[in-house]
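Report on one structure; see the data block that follows.
Every protein chain of the complex appears in place save one, which is left out.
Moving on, here comes chain A:
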Amino acid sequence: MLVPKRILSIFNFSGRQLRFLKYCLWFFVPVVIAYIILEIVVVNTPINFKIIGQYYREHSDEIELIGLGSSQMQSAFNPAYAEVKAINFASKSQHHNEDFHILKQTRKNFPKLKYVLLEVSYSHLELPHHRDDYWKNSIYLNYYGVNGFGRLTTYKDKLLYLSNPRFFSNQLTDYYIFQIDKSKFNQYGFDTNNYDGPFNEMGFDEAKIAQHNFQKLNNEDLSIFNRNTAYLYRILDYTKAENLQVIICTTPFYKTYLKARNPNILRRRDSILQVIEKKYGNITLLFQENDTLHFTVRDFINENHLNPDGAKKFTGFVNQKLDSLN
């Protein structure tokens, strides 16, 4: 028996129930073992968060700039080209609430931190924030030690595979089974081989790209805008109290996306940026969204994400901004 008799004696199980219990244990033990193996494999798989976390732990006392934002920022800023020691915490679908958790909770480990590169993209203020049970919170907790759950964490919050089985299953099958993961991360966790995307598939043919259908945000939501703007002010108040220089940036868009933007969303975002610039002394803007002069079709993966070549140029603009601040 798997259950000692002495323990069972305090319960009132019948023989039939005990047989059933044994049946269940036999059935579920392989499931639990398989899960533990998966969790171990996931922890040991090289994903960008792991590399960024490692870099964060090893270089936190030297870092002067941290990048925060969504996938657009993740693909646009390569700390390898930054003229100050930098780390890029931006990741896909990361909103300002996650940015703020990361900033607040990692701040104490960055004694030399001077600059925050914060993305306020076209869609940032009109997309709802994730809830506290957002799956990436497990990643932030595991790799950055950041608690985004808004409560005390439990052992369950550290289980990576369980946080998003689909995402990690895809990662594992791509990496170990099909071996099609082409990612090539530098020591900063930036993927230097991130060229695959619709633009590459279309051979950077501008005529084809002009016909390409793509996802864009056009839905307006004033209540979300009000909430997100208030949240942005909270972040900026915090940076002011911490004497941090904030570079609010927008990353370049390809011209088809520029044309497709909703003018109301754009107007609201731009007016907020203007107000912020006037209100806060520690804010400066790096507005590259409309820059079609320096960024050509070959700098993009898709309509609103830069490839590593575009990232090199964008990081150059960040450097120029840093120079202007000094």
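Note that contacts are C-beta pairs under 8 Å (C-beta built on N, C-alpha and C of every residue); 3 or more make two chains touch, one makes a residue touch a chain; residues count from 1.
The rule is simple: contacts and distances are computed from a predicted model.
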item	value
"RNA polymerase sigma factor", "Oxidoreductase", "Germination protein, Ger(X)C family" or "MBOAT family protein" - which is the UniProt name of the missing chain	"MBOAT family protein"
Among A:K216, A:R261 or A:K312, residue touching the chain not depicted	A:K216
Absent-chain contact - pick from A:R166, A:K259 or A:K278	A:R166
Touching residues (missing chain, whole complex) on chain A	11-14, 16-17, 19-20, 27, 30-31, 135, 156, 159, 162, 164-166, 169, 213, 215-219
